[in-house]
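Complex shown without one protein chain; remaining protein chains in place.
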Amino acid sequence: MLRDITLGQYYPVDSPVHRLDPRAKILLAFLYIIGVFLVKDLFMYLPVLLYLAMATWLARLPFPMMAKSLKPMRILIVFTFILNLFFGTGSRELLRLGSIVIWEEGLLNALHFTFRLILLVTGSSILTLTTPPVTLTDGLERLASPLRVIRFPAHEMAMMMTIALRFIPTLTEEADKIMKAQTARGADFETGNLMARARAMIPLLVPLFISAFRRAGDLAMAMEARCYRGGEGRTRLHVLKFSRRDLIAFLSMAGLFIILLLPGILK
Amino acid sequence: MSETAHLQVRDLTYRYDPEAEAAIDGVSFSISRGEFVAVLGHNGSGKSTLAKLLNGLFLPSSGSVTVSGMATSDAGRTWDIRRTAGMVFQNPDNQLVATRVYDDVAFGLENIGVPSGEMPGRIDEALRLTGMLEHADRAPHLLSGGQKQRVAIAGILAMKPEALILDEATAMLDPQGRAEVLDTVLRLNRVQNITVVWITHFMEEAARAQRVLVMDHGRVVMDGGPKEIFSRVDLLRELRLDVPPMTRLAKLLRERGVDARLDVLNVEDMVEEVTRLCPSCLKN
Partner (left out) sequence: MPIVLEKLSHVYKSGPHTSHALRDVDLTINDGELLALIGHTGSGKSTLAQHLNGLLQPTSGHVLLDGQDINGKDSSRRALRFRVGLVFQYPEHQLFEETVYKDIAFGPKNMGLKEEEIDARVREAMAIVGLDFSEISKRSPFELSGGQMRRAALAGVLAMKPQVLVLDEPTAGLDPRARDFLLEDVRRLNRAGTTVVLISHAMDDVAKLATRVAVLEKGALVMDGSPLEVFSRHERLGAMGLDVPQGFRLARLLREKGFPVSDRCLLEDLAGELADLIKGGSGHAA
């Protein structure tokens, strides 16, 4: 049933990576992305891959699951590979098939882009696999809270995300119910051309929007009744504290950076 | 008298806009600490509006509402009033904020600035009192309607309120959910001495209150104990309200020439009444 859908892709096991402070994990993911872009030589992807493998192992995530996180991206990956391979130009010809020329630079670019994409996607999915969406939101809020001085609504954004996470299953269930009710009145959501199908969505979307607005109104009233008045003066149930574990994680990331930057320094 | 009044309503009038007919029209009553008061009325009688006036979600157009001595019109006391008189709404889906029961109960505490270290104890206690402790880690959308309402109640209890206002909190529940919620609130009323305003259109629920207010056209038209209120079957009918089935049966008996009392609220009362009317009907 729809009500059982899980949100995000959080993989609920207990591991040292799961227990890292969400702020640390977000920053580490950010650093990791920079790290991936620092790689100039193809073989330098190896330490990144090893780092990723180590993190995956520490997080007790099954490797097949990591591979699965690439599935939605597979078309993009293949596409970028082909695009770079066939449409790059360069100086050293590798292969000529009629009018199509494959250059060495093209192949290198293609490999770079492919490795980068794969490492970026799998790397950032470690963040989402080991951090529940709400904790992630929490971490983002605290990281962004210094930006409040420039009036960035960190708390409001986080509250919106939490509410969205809370209500997505409720609204999905409702959409399912309305769809069935309209089908029972002869609505047809499945056949016809694009225009006809878009029009057929009206009996679903109008009630869904009305319901969402009604819920939003109710919720605002309920939150006010529960003394909600914005982020000012709020305390938090979950207090985030950096621990030694987080320090070790940052040190390991520093290690990766040294390895990645070393060839350039030695030159 | 007024020293003991916990919720005090004086000449209260409320209009949604200045041109409109008054949704609440010159209402006065007071509720003592620890009372369990049911408010009955058909849809549009003003009972939900009244609820929102009792904790300052709406402010009086004229007249006053006082909660534990604090006037809702006093802007400086708004948050004190709302934590003193907590409110549960009709739709169980639309009042929980967090994706986990435990975190949702924390929401109010976070809002009123309770220190983090103090929260777990208060949350556990609130969940225990509502019988939801074992569900602390579940996602709200996976709970039954009755369970969701109990979480909403726990969220208020954690703030240590003195009064609970429930605005048709059982209207969307199945009979089991309704019983769960009503039993929980009755227990809180008895054990914690929390004042309860229970707004409903289920007569069986109102029958379990200590006192019943009946509303019509924004006015309180009846005010008394449930037996007194429900025995006035004809007046309730005029007000588009029902009576509990056993009260209706008593009325039917009277129409058939039996001198049955009308202040019969439930099956047990009726058994007693039949026994009183006809001690010799036993077939032995």
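Couple of notes before you dig in:
Every chain is named by a letter (A and B) in the order it is written, and numbering of its residues begins at 1.
The definition used in the following text is that contacts are C-beta pairs under 8 Å (C-beta built on N, C-alpha and C of every residue); 3 or more make two chains touch, one makes a residue touch a chain.
Since the model is a prediction, treat every value here as computed from it, not as a measurement.
The residue touching the chain not shown here, chosen from A:P16, A:P153 or A:P203, is A:P203. The chain omitted from view is touched by exactly one of B:A171, B:L186 or B:V221, namely B:A171.
Considering the complete assembly, chain B touches the hidden chain via residues 42-44, 90, 144, 171-172, 174-177, 201, 203, 240-242, 244-246, 248-249, 252-253, 255-258, 266-268, 270-271, 274-275, 277-284. For chain A, the list of residues touching the undisplayed chain reads 1, 4-5, 174, 177-178, 180-188, 202-203, 206-207, 210-211.
We take it that only the chains that are shown with their structure count from here on.
Per-chain Cα centroids separate chain A from chain B by 45 Å. Those residues of chain A that touch chain B in the shared complex are 3, 133-134, 162-163, 165-166, 169-170, 173, 214-215, 218-219, 221-229, 233-239.
Partner chain A is touched in their complex by these residues of chain B: 52, 55, 57, 79, 82-83, 86-87, 89, 91, 93-100, 103, 106-116, 119-120, 123, 139-142, 152, 155-156, 159.
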